[in-house]
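Complex shown without one protein chain; remaining protein chains in place.
Showing chain A:
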Amino acid sequence: MSEKTEKTEPRLSVFKTYKLYVGGKFPRSESGRVYEVTDAKGKWLANAPLSSRKDARDAVVAARKAFGGWSGATAYNRGQILYRVAEMLEGRRDQYVAEVADAEGLSKSKAAAQVDAAIDRWVWYAGWTDKIAQVVGGGNPVAGPFFNLSSPEPTGVVAVLAPQESSFLGLVSVVAPVIATGNTAVVVASEKAPLPALSLGEVLATSDLPGGVVNVLSGRTAEIAAPLASHQDVNAIDLAGADETLAKELEIAAADNLKRVLRPQPVDGAGWSATPGTDRMTAFLETKTVWHPTGALGASGSSY
């Protein structure tokens, strides 16, 4: 090839068709609808799927199907897989830096800081999977001859409305704690900046995470969240990405089957960069207390 042809016919780049991530597969929206996603300056980036109520229901079915296997996996295994997500992200770091810079109008270095923090967050939660039960569970010293143990268990399928402003770090900060403890998730990406979330699906698909454990939907948050909040087979909902009015509506709908609701939390100074506590994990855990008689011999019984 000569220099001349290169100048007159520059290579046309290959666009990516962004798709949903549901049940380990990458479907288009059932509705056949898309919406335009632009960067912070209004320049067109891609068409993202505009998910429908049916997509939300399909995602719940996938999440429920995956729940038994994921919650039944050993905590050690879940930790390995979460760490594997971090490994995969590290390898595609530049892609996410570019996507986050576009999505949030950040400089390359600020976007890189967000992505690095997000990768580190997966590592942090990877280490929690086999520790949280020891921190929040334990044996209870009952006043009687009983062995009695309280252990945390995942609550089930969690609908997660990802934060609107922090397209990637915020997203990871709400998804990782939910699945670290054995729940499965239906995630609604940031409405304005869904592309990093849709790309995350590609990483999750190659991270040994069983299909259906995380399902990613893009579109209008209010439209997708409504059927999730009232869904009888969703056990909990994280309202991080809902504004005050929507959050109230969804909380009312969530009462139908007494979903566990995590209300939007104030994000202070350091924003999503702040080191998280355990709250986002414990919000979606149940405590199961199991009793059994010990057949204790009593104070006057055997001694060494």
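Here is the rule we go by: a residue touches a chain if its C-beta (ideal position, glycine included) is under 8 Å from a C-beta of that chain, and two chains touch if they have at least 3 such contacts; residues count from 1.
Just so we're on the same page, contacts and distances are computed from a predicted model.
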item: Chain left out of the displayed complex - its UniProt protein name, from "Putative aldehyde dehydrogenase DhaS", "Cytochrome c-type biogenesis protein", "Fe-S metabolism protein, SufE family" or "Heme lyase CcmF/NrfE family subunit"; value: "Putative aldehyde dehydrogenase DhaS"
item: Contact with the hidden chain (one of A:Gln114, A:Thr221 or A:Asn235); value: A:Asn235
item: Given A:Ser31, A:Asn77, A:Gln95 or A:Ser150, the one touching the chain that is not displayed; value: A:Ser150
item: Missing-partner contacts on chain A, residue numbers; value: 135-136, 138, 140-144, 146, 148, 150, 155, 235, 244, 247-248, 251-252, 254-258, 260, 263, 277, 279, 286-293
